[in-house]
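Only one protein chain is missing; all other protein chains are in place.
And now, chain A:
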Amino acid sequence: MLQNIVIGQYVPVTSPLHRLDSRSKLISLLALAVIVFLANEFWSYLALLATVVLFVALSRVPLRFFVKGLFPVFILIVFTFLLHAFFTNEGYVLFSILGFSIYSGGIEQGVFIAIRIGSLVILASLLTLTTKPIDLTDGFEFFLRPFKRFGLPAHEMALMMSISIRLIPTLLLEADRIMKAQAARGADFTKGTMKTRLETMTAFIIPLFVRSFKRAEDMATAMDARGYRGGEGRTKLRVLQWRLQDTIACIVVGGVGVVLAILRDF
């Protein structure tokens, strides 16, 4: 029942964005998150919207995945739009309802902010939709490495992330097995008052913890047995490669920033 949950958001299709190095995508996302806030009038918002549409098209990821990403912020977007539509008194009056006058400035501002939030969310999901979590972890490790001299355990952090990513499906499988085992012994996780339900949950959580600790112990033993000794001098199965296309991607993002900076209204 639980293994039907789709883990992660990565959509395996071939596209120019999928082929990019995770580091160039991380840099681009960080830059774009700032660039989004440069837009402040019609033409700059249009340019921003065009950029986002272009990137989405380039990613070749089916549109429904972006819609799914937008869903949690949908309420925020609608709320912000209505807030601006009803309470901004700029421009000329378009029409009046329920004693409120809707001004053109309010509608305009509402649409702009909706584009701003929507763009941020879509750009962020572009990263997770086109990059394998494991590649992202390697990218993070690369950017954290300079902080090693300040005592930040970059390699350990990246390794812990990779282990957790690998373990989530296993954990869900284990959770499913324990649930079935307890159900076979008569546990019912869906019935009863809050108190009895919490008690049944204990019968689920305790085995889960104990088994996870055992699993961790086995894994640590296996790692020690294979001579794991930390990040120093360790080689990698997957090596990140910065190619021409990554430089081009960064230049394109920089170009978008310049265009928006020129178009924006000071």
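As a working rule, a residue touches a chain if its C-beta (ideal position, glycine included) is under 8 Å from a C-beta of that chain, and two chains touch if they have at least 3 such contacts; residues count from 1.
Everything that follows uses one rule, which is that contacts and distances are computed from a predicted model.
**Q** Name the omitted chain as UniProt records it, choosing among "Acyl-CoA dehydrogenase", "3-isopropylmalate dehydratase large subunit", "Riboflavin transporter" or "DNA polymerase IV".
**A** The UniProt record for the chain left out of view names it "Riboflavin transporter".
**Q** Return the single residue from A:L136, A:M179 or A:L260 that touches the missing chain.
**A** With A:L136, A:M179 or A:L260 as choices, the missing chain is touched by A:L136.
**Q** Given the contact definition stated above, which residue among A:L54, A:M223 or A:V258 touches the chain not shown here?
**A** Counting the whole complex, the residue in contact with the absent chain is A:M223.
**Q** Tell me which of A:V11, A:A31, A:L58 or A:I113 is the one touching the absent chain.
**A** Checking each option in A:V11, A:A31, A:L58 or A:I113, the one touching the absent chain turns out to be A:I113.
**Q** From the list A:A31, A:I107, A:L171 or A:L240, which touches the chain that is not on show?
**A** The one listed residue touching the chain not shown is A:L171.
**Q** Determine and list the chain A residues touching the chain excluded from the picture.
**A** Listed in rising order, the touching residues are 7-9, 33, 68-73, 75-76, 80, 83-84, 109, 112-113, 116-117, 120-121, 124-125, 127-128, 133, 136, 140, 156-157, 159-161, 163-165, 167-168, 171-172, 175, 198, 201-202, 205-206, 208-210, 212-221, 223-224, 228.
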